[in-house]
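Structure incoming, see below.
A protein chain is absent from this complex, but the other protein chains hold their places.
Let's look at chain A:
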Amino acid sequence: MNHALPVVASLIAMAVVFWPRYGLWARWQLAQELARRIRREDALKHLIKSEANGRVATLNSLAGALQISAANAASLLEELEERELVTFEDGRPLLRPAGRAMALHVVRAHRLWESYLAEQTGVPELEWHPRAEEREHLLTPEEADALAARLGHPTRDPHGDVIPPPHGDLEGDPGQSLNTAAPQTPVLITHIEDEPDTVYRQLVALGLRPGMRAFVIEKTPSRVRFWVDGNEQILAPILAQNVFVRPLPEFRTEDLVEEEFLSGLKPQARTRVIGLSPACRGQERRRLLDLGFVPGTVVEVEMISPAGDPTAYRVRGTIVALRREQANLIRVSSKEASDR
């Protein structure tokens, strides 16, 4: 009995550590393997993005993007070459077909997962990118396809990036940045760059989203003053550089300025809905559409809660209460609507 106890105890301890697949040692090795794979995939992602945007990937740009030392980046590139994912030309790393396919899948998984988080969950916007950074390495190509089907084969992620098809090319970041847009010309925000994170957080905090309409009011070397969805904003050029736009030839600035938000409507005033803001997504958007907030509908402020919020609106003969944040998502005309 006295001798049996230590033996049993050490046997159990050995089993806990060395048990195949579930033991601590096996788990630790699996975790190490996953960490190495994530690093490889991140490196491939950096290469494909550089290529798509016409930049040259170097050892230093890779080390910078992955936040590792140059020596580590070098051994990482060596490993990729050994695995026949990357080849070198004039000392510059280039993707081989297998590496390209893997990189494309990771980018696709990332953007699909962001779309999923935006459309079908209530995960806050600032967490989409970090969560997708983890999930992109865990989705298999089959799972990514199933997710795409479930989301209705979206073409763009919530930041406005094109989601690459399973076998295709990666498109570069879309055209012009807000910095280079001509003043007093209506543009559509097509993309908000989600890296680096600190810049992205500031842009989100300002409420900027792909799909919003804007025009630059004035540009100086130190700041860009612009109108966007009813508000005036000022950005430093370094921030504005991460906001991508395309021209909206079918609109005039006067058309844009006429829009305001339902939350600004005075009691007893009535107006017409122009549309829902692009910041309104997923179930929230469908719910508002169901309630009748579609272009052309006449809306009237009926009453305000004694606590100040929500406000009840009359829309299509029913009374619907909306919170201020929601009323902020509904674009209406600044002109008083006469009657239905």
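Assume a contact is a pair of C-beta atoms (placed from the backbone, for glycine too) under 8 Å apart; a residue touches a chain by one contact, two chains touch by 3 or more; residues count from 1.
Everything that follows uses one rule, which is that contacts and distances are computed from a predicted model.
The protein name that UniProt records for the chain not on display, among "Imidazole glycerol phosphate synthase subunit HisF", "Intracellular proteinase inhibitor BsuPI domain-containing protein", "Ferrous iron transport protein B" or "ABC transporter permease", is "Ferrous iron transport protein B".
Of the listed positions A:R37, A:R83, A:R286 or A:K335, the one in contact with the omitted chain in the full complex is A:R286. Only one of A:G152, A:P196, A:P221 or A:P249 touches the absent chain when the whole complex is considered: A:G152.
The hidden chain makes contact, of the residues A:S10, A:T121, A:T140 or A:N231, with A:T121. Seen across the whole complex, the unshown chain contacts chain A at 119-124, 152, 154-156, 160, 162, 188, 190, 210-211, 275-276, 278, 282-289, 291-292, 294-297, 302-310, 312, 314, 316-323, 326, 340.
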